[in-house]
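One protein chain is absent from this view; the other protein chains keep their places.
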Amino acid sequence: MLGIALYLVFFLIVVTIYAILVMGLNLQWGFTGLFNAGVVAFYAIGAYGTAILIGPERPELIGGFELPFALGLLGGAALAALAGLVVALATLRLREEYLAIATFGIAITVQLVALNFDALTGGANGLIGLPRPMFGYFETPNLYNVCYLVAVLAIAGAVYALLERAVRSPWGRVLRAIREDATAARSLGKNPTAIRLQAFILGSGIMGLAGGLYVGFIGFVSPIDFLPILTFQIWAMLIVGGSGNNKGAVLGVLVVWGLWTISGTLISQVVPPSLQSQAGAGQAIIIGLVIVLTLLFRPRGLIGEESVVSKHVRAARVARDNPSSS
Amino acid sequence: MSALLEVEAVTAGYRPDLPIITDMSVAVARGELVTIIGPNGAGKSTLIKAIAGLLKITSGAVRLEGTLRTNLEPSRMADAGIAYVPQTENIFASLTVEENLKVGAQILGGRAARERIAAAYDSFPDLTAYRRQKAAVLSGGQRQMLAVARALLTRPHLIMLDEPSAGLAPKLVTEVFQRLAALARTGVAILMVEQNAKAAMAISDRTYVLAEGRNRLDGPSAALIDDPEVAAIYLGRAGRRA
Partner (left out) sequence: MLQAIADGLLTGAIIALGAIGLTLTMGILRFANFAHAEMMTWGAYMALGVLTLFGLPTAPFGPLTFGWPLLVATLVAAGLTVALALLIDRLVFRPLRGRVGHLTLVFASFGVALLVRNVVLLMFGGRATYYSNELQMSVEVMDGLRVMPDQIFVFCFALVLAGAVYLFLQKTPLGLAMRAVSENPSLAGVCGIRLGKVVMWTWIVGGSLAAVAGVLYGVTVQLRPEIGFHLLLPLFAAAILGGVGNVVGAVIGGLLIGLIESLSVLVIPSGYKLAIPFLVLLVVLFVRPSGLFRGTSGGR
């Protein structure tokens, strides 16, 4: 019984961290219409960034700044935001899909750096023995995990509240207006590129934050936690729940991560070891089917977007359709 | 008078929830030259785009020689004998002049295509010198010529032109209108949208005046040309114009 409860805590911590990741993606895709094909890269940058900033000093490694966890977390998020700035600057003024291609590229690059830049990232072994925040104050690791869950939930709640506020603010309304109709928004004197850039960077930073929280939880980073499949999983979570809706995003995490965990457990119990890689392919196919079938048959997801039709869009359309009245 | 083209109470736009033209009706008889005028934003271009099959018609009907042709694919409208010359981007700049004509004649195939293309050069001799050059090098007037030449290759029953005189030098404008009048005399029906209202009305049989996505007036051009109400529609919506 205790075993199940402990596993549940573990499961919920991961779910909450992924929920933060999905909310970051929701800001980019759901609210702004920007396609990020390299979610895992921003997550990994946040994780490695945090790890390097808080890690103990080791002669053979670059970094190991032994900073307090909170600073490490912010630093990781800032690095992820910076990466977002670089790809967004290169692509946002161009065709929309160039951002998708460039984010895919950054995911490949981050994976290579994680695997090969031993002096910074520890290579295939990763960085181990990272301090977990305030670990010494707790009597047992289990109690610590429960408290970490509470802390992560609080941070996720804060991100949720921040995003809900942001998308309902005038800034958020302009965001939607741009997603609906960039030309119309431009005609009202809003600079779509600058506002998209802000949303993309903020989203990337939130993903980086999730990465840092993951490091604080498991106490190490290694490339195995940042496989390309994660990007697809996060996307599946977002659209199953319904992009453009943060409540749906959270629901999607539960559904998809639950499906993934259950199918993974089943496979490890039932399928002989010689066929495990094929079984893994089966899991990935489920994720792919979830994405494609949702897009085809339930594009608004389980919950769907709250219909907030932007007054900017309406105003711009009226202005455009009757230019003579201006 | 049996109409070649009948557009009945058509509603259309770029998105189903935001119609730009509402319940619009237009008719063109065989060999007739019809002008559509109206202030900016009246929905003139939208109307002919919808007829050409480029925009979704959400209600109403388009009939050609009595047959229902609503929401046909653009290429099927071309087959049915309707040619359309957009106002801008009406030629393929990356293709040579010859290739532009070949695209226009593609449905004819083989020998007929070659003969019609040769005939097009006879009617528009200015294009001959640019045969093997990219259409991007053509001047505004030459582009317009190429677009019209291309549209006429299939000998359509009806040619729709969106502001054929836009951006042309005054001398060329006169020439374009003269050629269109001559074309109409050969039996091709013409439906054109024009900003240059007086000049267009002067050569056309009938005129439709549109405003705010709806029909406002129509009748013989000769009667409307001095009608103060036409001016009022322009003035009412666009004080600085007219």
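For reference, chains read A and B in written order, and residue numbers begin at 1 within each chain.
Heads up, the rule we're going with is that contacts are C-beta pairs under 8 Å (C-beta built on N, C-alpha and C of every residue); 3 or more make two chains touch, one makes a residue touch a chain.
Remember, it's a predicted structure, so these values are computed and weren't measured experimentally.
Would you mind spotting which of B:7, B:62 or B:78 touches the chain that isn't drawn?
B:78
Thinking of the whole complex, not just what is shown, which of B:70, B:154 or B:196 touches the missing chain?
Hidden-chain contact among the options goes to B:154.
So one chain is hidden, and I want to know which residue out of A:37, A:53, A:156 or A:237 touches that hidden chain in the complete assembly.
Answer from the full complex: A:37 touches the omitted chain.
In the whole complex, not just what's shown, which of B:52, B:97, B:180 or B:210 touches the removed chain?
Within the whole complex, the residue contacting the unshown chain is B:52.
For chain B, which positions touch the chain that isn't shown here?
Missing-chain contacts on chain B: residues 52-54, 73-75, 77-79, 83-84, 86, 89-95, 99, 102-104, 106-107, 150, 154.
Since one chain isn't shown, list which residues of chain A touch it in the complete complex.
Looking at chain A, the ones touching the missing chain are residues 33, 35, 37, 86-87, 90-91, 94-98, 100-102, 104-106, 108-109, 112-113, 115-116, 228-229, 232, 235, 277-278, 280-282, 284-285, 287-289, 291-292, 295-296, 299.
The rule we apply is simple: only the chains that are shown with their structure count from here on.
For chain A and chain B, what's the span in angstrom between their mean Cα positions?
51
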